[in-house]
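Every protein chain but one is kept in place in this view of the complex.
Chain nomenclature is as follows: A, B and C, assigned in order of appearance, with residue numbering initiated at 1 for each chain independently.
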Amino acid sequence: MAAGPPGPFTIRVQLFARYAELLGADHLDVVAEGPLTVGEVLSRVRAFPGGRTIGVGTLVAVNLRQAPLSAAVTRGDEVAILPPLAGG
Amino acid sequence: MAAGPPGPFTIRVQLFARYAELLGADHLDVVAEGPLTVGEVLSRVRAFPGGRTIGVGTLVAVNLRQAPLSAAVTRGDEVAILPPLAGG
Amino acid sequence: MGFLTRAPIGVAELVAAVSAPERGGVASFVGLVRDHHGGRPVRALEYTAYEPMAESICAEIVGEAEARWPVRIALRHRLGPLGIGDVAVGIAAAAGHRDEAFAACRYAIEELKRRVPIWKRETFADGTEEWVDPTRMAAANSEEREGMAPW
Partner (left out) sequence: MGFLTRAPIGVAELVAAVSAPERGGVASFVGLVRDHHGGRPVRALEYTAYEPMAESICAEIVGEAEARWPVRIALRHRLGPLGIGDVAVGIAAAAGHRDEAFAACRYAIEELKRRVPIWKRETFADGTEEWVDPTRMAAANSEEREGMAPW
């Protein structure tokens, strides 16, 4: 990913299933003053009303792949917080 | 199995696949003067023309179940000599 | 892509999609919607997915299996409302030898359950609804085998 222009930017965080229900939205926008880690994005989301129900160890995907809490999130990345998977 | 009346009796031996082809028949009749073992029946069959192609370790079934060479064959038993299985 | 579908899944179509004269052994698995879960009677359920990621991970899993074994894999997961007995997931793996077909089929279903972002909302017989959480089920019902896995 290119770093993009400097200054604040918006990270669109997608929510699914139980998390979407608990936070009452299928996405949230997190305003970042600069690059954040996945863990920092998760903390911002947990500060929204209902956000405490999201576990600190929940799965997070960046650009369609699971990402560790230490991974960087930059301008234009697609972030998604994934409740426990139940496919199959 | 009941022993049946004394005296000689005929054992119908069924042949399949390659053995039926090699011996030119889908069954043979072995005349027994008294109870025989499976191994003895097999020896009699191997004495027929083409019978040497039947291995001494071939599978033999008595009354629809595999039987060891030492098993007894008595009047009324259904004997079958089974070439190497190739189902599935 | 097309690993996700809102149409019924047929095992015969999956098997046909991977079969070939040189791949004579085809192992397959279908998972059906069960009529109970964790000891509670289920009336209906609905699958949802993070669709672009689910498609991407399904493709990755199929690619991994086809790289590891000389197989061809077909995989479908249904989304939307399903009734009891409907096929939720179907996988077919065709190979020259059945060992490989079974191994690849098993790999695909295990990895799908572990990695593909799909969720299931169950409606129980009493009308209550719940998002299925296999991790919570395993902890809460560790003594009750029914609760540990959808099947």
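Throughout what follows, a contact is a pair of C-beta atoms (placed from the backbone, for glycine too) under 8 Å apart; a residue touches a chain by one contact, two chains touch by 3 or more.
In this text, all values refer to a predicted model and were calculated from it rather than measured experimentally.
In the whole complex the chain that is left out makes contact with B, C. Screening C:10, C:63 or C:80 against the full complex identifies C:10 as the residue touching the chain left out.
Remark: the residues of subunit C touching the chain excluded from display are 10-12, 15, 19-36, 84-85, 95-98, 101-102, 105-106, 109, 145-146, 149-151.
The omitted chain makes contact with subunit B at the following residues, 14, 16-18, 21, 59, 61, 64-66, 80, 82-88.
In this text, only the chains that are shown with their structure count from here on.
Mean C-alpha positions place subunit B and subunit C at a centre distance of 50 Å. A straight line joining the Cα centres of subunit A and subunit B is 75 Å long. For subunit B, the set of residues that touch two or more other chains is empty. Residue numbers of subunit C whose C-beta contacts span two or more other chains: none are found.
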